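Can you keep this structure in mind? I'll have questions shortly.
As you look at this complex, bear in mind that one protein chain is not there, while each of the others sits in place.
The first chain written gets the first letter, and so on, giving A, B and C; residue counts start at 1 in each chain.
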Amino acid sequence: MSTNSFGRLFTVTTWGESHGPALGATVDGCPPNIPLDASMLQVWLDKRKPGQNKYTTQRQEADEVEILSGVFEGKTTGTPIQLMIRNTDQRSKDYGDIMDKFRPGHADITYWQKYGIRDYRGGGRSSARETAARVAAGGVAREVLKSMLPDLKITGYMVQMGPDKIDRNAIDLSQIEQNPFWTPDADAAERWADYLNGLRKSGNSVGAVIEVIASGAPAGLGAPVYGKIDTDIATAMMSINAVKGVEIGAGFGAAELTGEDNADEIFMGQDGPQYSSNHAGGILGGISTGQDLVCRFAVKPTSSILKTRKTITKSGEEAEIITKGRHDPCVGIRAVPVGEAMMACVILDHVLLHRGQIGENQGKIG
Amino acid sequence: MSTNSFGRLFTVTTWGESHGPALGATVDGCPPNIPLDASMLQVWLDKRKPGQNKYTTQRQEADEVEILSGVFEGKTTGTPIQLMIRNTDQRSKDYGDIMDKFRPGHADITYWQKYGIRDYRGGGRSSARETAARVAAGGVAREVLKSMLPDLKITGYMVQMGPDKIDRNAIDLSQIEQNPFWTPDADAAERWADYLNGLRKSGNSVGAVIEVIASGAPAGLGAPVYGKIDTDIATAMMSINAVKGVEIGAGFGAAELTGEDNADEIFMGQDGPQYSSNHAGGILGGISTGQDLVCRFAVKPTSSILKTRKTITKSGEEAEIITKGRHDPCVGIRAVPVGEAMMACVILDHVLLHRGQIGENQGKIG
Amino acid sequence: MSTNSFGRLFTVTTWGESHGPALGATVDGCPPNIPLDASMLQVWLDKRKPGQNKYTTQRQEADEVEILSGVFEGKTTGTPIQLMIRNTDQRSKDYGDIMDKFRPGHADITYWQKYGIRDYRGGGRSSARETAARVAAGGVAREVLKSMLPDLKITGYMVQMGPDKIDRNAIDLSQIEQNPFWTPDADAAERWADYLNGLRKSGNSVGAVIEVIASGAPAGLGAPVYGKIDTDIATAMMSINAVKGVEIGAGFGAAELTGEDNADEIFMGQDGPQYSSNHAGGILGGISTGQDLVCRFAVKPTSSILKTRKTITKSGEEAEIITKGRHDPCVGIRAVPVGEAMMACVILDHVLLHRGQIGENQGKIG
Partner (left out) sequence: MSTNSFGRLFTVTTWGESHGPALGATVDGCPPNIPLDASMLQVWLDKRKPGQNKYTTQRQEADEVEILSGVFEGKTTGTPIQLMIRNTDQRSKDYGDIMDKFRPGHADITYWQKYGIRDYRGGGRSSARETAARVAAGGVAREVLKSMLPDLKITGYMVQMGPDKIDRNAIDLSQIEQNPFWTPDADAAERWADYLNGLRKSGNSVGAVIEVIASGAPAGLGAPVYGKIDTDIATAMMSINAVKGVEIGAGFGAAELTGEDNADEIFMGQDGPQYSSNHAGGILGGISTGQDLVCRFAVKPTSSILKTRKTITKSGEEAEIITKGRHDPCVGIRAVPVGEAMMACVILDHVLLHRGQIGENQGKIG
């Protein structure tokens, strides 16, 4: 019942602090005989890695993942897979200011209040560096899913930066890899570049909304009523640093609709049921319909900023703080591969859970 | 690892179908020596009970809860508390249409696809009747919290019906009990009454947004990184029927803010840290700050409507469906006490978890 | 994480006290489309039911099980199955002595020390009546296993009463149903009848050893290293009231053997590997070999006896106690169907877990 674990049958336990010797993930429940080596995980870590352009923190981390167990002669053995990433860029520096003062909007104060001790260096366990371990574990999930659901495709991208949303009609998924914001709207990418440059120079930051879509997942995934697949997606995304909201399909927009408008009508296609629309985000009653699984999550702006803010010290003195250092002006950018990784973990977990509890005897239609 | 269970130390397992003999909740982990009798739970069930006004389903259920175990001479014993609610209004009627056709927007089709069998009477397990069990279990949590956190107050209310939001400046919590929509904005209640009457008469339905606030919870609750209290609130709310989105504090609005605007500045008050604002919704790094815990969730419109919609049958024939029967035009109304109940369960669970794992040795400030 | 739950994918949560309104089991994770009605469970409850002969408590309980959920039109739906047994023989009587004094060897004192409250009537939650719920849940497991492992056969029997063991060479499984002790050794049954009569008349009780064998389970069940199938069998049996020891295969006898003598040699049979012996009890490295799964557990003598014993009262006064009432002279007798039920639950849980995590791709031999 580790609170640093996620998943039922495919269980990921992350560990490690931002400036400790290493961080990583213990992955249990991975099926055996899946080809796996570190390079298959490294590709996703490289996508998330900081310091790749001026819009992410300039901290230089190699983020090289090592597989310490659970793989033999290039294949998984069904035993726990230990993934370790050494922290290499542990600058010896003066943390004095952060050591005593709590950054507004940051976990500094609550970690102190809860634990009475905190590794203040880089945020310790509350640092977004923890998500590197998620991305590595998500890479394992993807390799397993390759063999189980060959048509599955998980795609994350940014749909909003600050108040500026993409044009839904301009979505071109091939654009995602062409800009530093992982956005499918090329025009938005240009606007955001200017906007974020300005924020960065002024030492400010901004929030974002990320959308993650999974196509090719079968109908029947999800275990009502507390293991619904939408519930688990919400759990997965809300657990990511700085996330303040999650929605499925039409999401908060569904609240504005009538039942007549919201209901996705059903037709009979060649390969099974088809729907007139996807307000449901591919999930009804907590179980997947076979449509695209669609979720969005809101990432708040980075709390470590160069702007002066009022705060207090550990001893209760009022003070001001300005956070120097190498921080992301829009931490939402690096949340894209993290959201994808979490989606991969959720789907694999439910594929295994369905196979275990239900087997293959689903209801056929037609 | 029941997928019908919720909570780590205060564990609620719900069971039962809409039209079976009974439904209920098995509540384990309730501390001993807490005064408890059925009447303390009944008050919350009565709040949720259908058929109380024309805006909720006319199904008449007594929803009387019985305590079958775990209480001795009026006090909890620390052993599992079994809460049972008999289903009394099981009309013998012709379900022929629903038996074969899948209602668009409803779990009919996915339950069939997953399980190959479904109790189509009233939605079976996917019915919102399951939430009666949550409300009963939440009542137990509230009685425990009374002794542990005497200042805790959990308040749920509707802040949006369809596209019409309340006026945040007009919030008057004393209004909540004065209207059938549990809204703190008296004007909104009047507008919504008209609006919903129209929808109801036309056989349509509409979505809503519910807000739940908990004041008086201490700092330090929440267990990073996959047992964060915001993550658990998201899990709790997203698992409620028809919920499509959850947000904490500023939520999706936080995505629009700069770091400077979003950061809640910290001051030193008489009883500890005070904040200039509460964009964080009372949670930083997954741990409570001591401010109000604030969440909102979006409820989609009821999918069972009197409007004709296109669908298919179990045998794959295209068809049309119109759902007769007694349905809620705005199921969000009855979600208010459910959201409160889930919040109570989450808070109690984290109070117990904190006490177990951390004890009392929190970091003091000042 | 209910501590009243057992199992990973097939999860049984028992609830209820000896003299409360009812007791039962919430069974989650049961696969759908399994034929099930109460009569299929009743047969096992009848086997366990007290008052059937003079060697078990004369308490008269109908022990009629009701299915309150999870079954529709005679088949499981994949949703939680609630099994309820009403307590009918709740004699209104004077519990004064037990209310204040702690019975030596009984959970009276520890429940008081742990909880500060206890339902002293019949032992409350610590009563062996809890095992009725296990037997009912085990009946569900058996029905599922019928379709998944048609050759599986689970057989429990008594192999020792007090110091008197059966003759291993005289085992005749057809005898088990022919005597009140569920023993396969007819001679032992006769000896024990005399012995137990004497004990019963003198108000004393005695311990026993039960053996449970499962034949027809496939190789490959068990999830190292903390979900080994032998570990789970030990967990299952040790959780039964009054059990003080569990062993697998040669068990404690294995400690006396050399490696040469203990190693079950392997041969190639027509249907796969065969073994020269079964010291391993069908389990190597926590995984089943395909041989018979063999376990034994020791049941201590009933602690409620008519003999005078020294004890103390709640207020700490020294006292003497003699427990009147209707108690089993050898509670081990009724543990036989309980052990069988637990074995069924463990096997089903591991069948589902293996299917979920591993699928069908086991290593073939030959």
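The rule we apply is simple: a contact is a pair of C-beta atoms (placed from the backbone, for glycine too) under 8 Å apart; a residue touches a chain by one contact, two chains touch by 3 or more.
What you see is a predicted model, and the numbers here were worked out from it, not measured in a lab.
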- Task: Using the definition of touch stated at the top, determine which of C:28, C:185 or C:247 touches the missing chain.
- Result: C:247
- Which of C:18, C:56, C:183 or C:289 touches the chain that is not shown? C:289
- Considering the complete complex, of B:62, B:171, B:319 or B:358, the missing chain is touched by B:358
- For chain C, residues touching the missing partner are 1-6, 8, 14, 102-118, 125-126, 130, 160, 162-163, 199, 204-209, 219-228, 230-231, 234-235, 238-239, 241, 244-268, 273, 276, 279-281, 283-290, 298-305, 307, 309-312, 314-318, 332, 353-354, 358, 361-366
- Where chain B meets the left-out chain, the residues are 1, 9, 29, 31-33, 78-79, 224, 352-353, 355-359, 361
- Message: Just checking the interface: what residues of chain A touch the absent partner chain?
- Response: 1-5, 7-9, 11, 13-17, 20-24, 26, 28-29, 32-33, 66, 68-70, 72, 75-82, 84, 114-119, 124-125
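As a convention for this text, only the chains that are shown with their structure count from here on.
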- Note on the structure: Rounded to the nearest Å, the gap between Cα centres of chain B and chain C is 39
- Let me have the rounded angstrom distance from the C-alpha centre of chain A over to the C-alpha centre of chain B, please. 26
- Message: Give the residues of chain B touching no fewer than two other chains, as numbers and ranges.
- Response: 1-5, 8, 14, 114-118, 125
